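The structure under discussion appears below in the form of structure tokens.
Only one protein chain is missing; all other protein chains are in place.
In this document, chain identifiers A and B correspond to the written order of the chains, with residue numbering beginning at 1 in each.
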Amino acid sequence: METLILDLKKQIIEALNLEDITPDDIDTNAPLFVEGLGLDSIDALELIVLMEKQYGIKLEDPGKSKEIFRSVATMADYISKNRKK
Amino acid sequence: MIKPLAYNIVSSLGFSAQDNYAAVRRGQSGIVPWLDPAGTPIALSHLDREKLQDAFEKQCKPSQKYTEPEQAMLLSASLAVAEAGINPASVRTGFVLSSTKGNIELLGIPDHGLGTERIHLWHTAGLLAAHFNNPNLPLTVTNACISGAAAQIAALKMLENGLYDHVVVTGVDMASDFIVAGFQSFKSLDPERCRPFDARRKGLNIGEAAATIVFGKADGKGISLTRGNVRNDANHISGPSRTGEGLFRALSRTLEDLPRDEIAFICAHGTATSFNDQMEAIAFTRAGLQHTPVFSLKAHFGHTMGAAGVLESIISMKALEDGIILPSLGYEEPGIEGGLNISTATVHTNKRYIIKTLSGFGGCNAALLYQTHS
Partner (left out) sequence: MKKITAYSRITDSLVILNGKPCEITFSCEPGPGRLAEIYRFLESGYPKFFKMDNLSKAGFLASEMVLRSLHYDMESPDESTAVVFANRSSSLDNDKRFQETISREDYFPSPAVFVYTLPNIVTGEVAIRNKILGETSFFILESFDAEKMMIFVDWAFASAGTRRVLCGWTEYLDGHCDVLVMMVEKESDQGVDYNKQNINNIYIT
């Protein structure tokens, strides 16, 4: 799980163009949206692409995505249970 | 006064403004089931390529190869210019192209053999002017989905300032894989026909079309383009402002003190995305238009991008000419907080003013005011 969390942080940084941020800067349990990294609606859509591209997980329901993307921890949890890659 | 002298629409509902308007009056939709580049079902409004080519070759008698957006653009402009009876080769005639992506499909065809400049919008505008042997540098307006309104505002200014005696405004965009894939990545497409302002709305349908208005200066009876303004939300590059800021200000500048009850209807942008339709409702209410009948044409034509501002203005003007308010196709169940007067039936009106609004990526919003003179 630790490896997944680290990989995920690196992928998020790259996919969302988070310059000047390292994996150490991202609190695994902090909110990703509004507070924390302050991601927005386009970032949420990019995370959906990331899930499919890296882990083969297709997220069709934007409503459900909110829960999954709450934090890096919730994302990693969902990925470990549903990954196809 | 600045007036449209002739119109044309080339779309899935026909190749003349009259045919398109008649189809709208009959409640017809050009939106059909389709597949996105990944094979996922969507719905879009498609221009039959064979019919387009046939009509284009018959009307324009081309001596070289033209891409599909170019064919649609030239066919539409050519038919409108012929109907207007103006001299398109005159130095006193100007051309304005409105398009968001033009020949973007060429990016997916590396060996298209049409030259490296063919993808550029200025080149497309050049073909438009050249087809008519027009000596002036054509203008290209590209301002996301409001391009068609911005182009009309440019034409208005050109004519008011005496730069030209006639201006031909043509909008065109096609439903390329590029555009479809992009909107799919935004999860903003409805897999079925869209439902503007409806509680069950799920997103937009892409449409493809070309549309032309030939403007000139004239007094007397008929419709004039009175005023138009563009304002920015300064909020987000793809999401509309929660307060409808830019659209409200564009409307305020365009309507000024005009009593709101003199307005027959608003032809809204009404793309059927959750946020757009709600934002328009907020902006209309702030501008004192909460009782003004509203309809969207997106369920007939889809969202035709660079053509939308021109195409939807034409249908609106034809309705004004007939003294009617069109119903908003696709609307059944109220889905807007705060309420709006969404038109649900064809109704007669004596009122003399109409509004066309559009909003686009980049936070831009446009409002156009037309009036009829007896």
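Note that a residue touches a chain if its C-beta (ideal position, glycine included) is under 8 Å from a C-beta of that chain, and two chains touch if they have at least 3 such contacts.
None of the values given here were measured: they were computed from a predicted structure.
Novice: I'm checking contacts with the chain that's been left out. Which of B:Pro69, B:Pro88 or B:Gly246 qualifies?
Specialist: B:Gly246
Novice: Check each of A:Ile42, A:Leu59 or A:Ala73 against the chain that is not shown and name the one that touches it.
Specialist: Of the candidates A:Ile42, A:Leu59 or A:Ala73, A:Ile42 is in touch with the missing chain.
Novice: Among B:Leu52, B:Ile342 or B:Cys364, single out the residue that touches the unshown chain.
Specialist: From the options B:Leu52, B:Ile342 or B:Cys364, the contact with the absent chain belongs to B:Cys364.
Novice: Can you work out which residue in B:Ile9, B:Ala77 or B:Ala125 touches the chain that's missing from view?
Specialist: B:Ala125
Novice: Pick out which of A:Glu2, A:Glu19 or A:Glu60 touches the chain that's been left out of the picture.
Specialist: A:Glu19
Novice: Residue-wise, where is subunit A in contact with the chain that is not depicted?
Specialist: 15-20, 42-43, 45-46, 49, 52-53
Novice: What does the interface between subunit B and the hidden chain look like in terms of residue numbers?
Specialist: 37-38, 100-101, 104, 107-108, 119-123, 125-126, 137, 139-144, 150, 153-154, 157, 163, 177-178, 181-186, 229-238, 245-246, 249, 253, 256, 360-364
FYI, only the chains that are shown with their structure count from here on.
Novice: Could you work out how far the Cα centre of subunit A sits from that of subunit B, in whole Å?
Specialist: 38
Novice: List the residues on subunit A that touch subunit B in their complex, please.
Specialist: Checking each residue of subunit A against subunit B gives 40-42, 45, 48-49, 62.
Novice: Quick one: which bits of subunit B touch subunit A in the complex? Just the residue numbers, please.
Specialist: Of all residues in subunit B, those touching subunit A are 185-187, 236-239.
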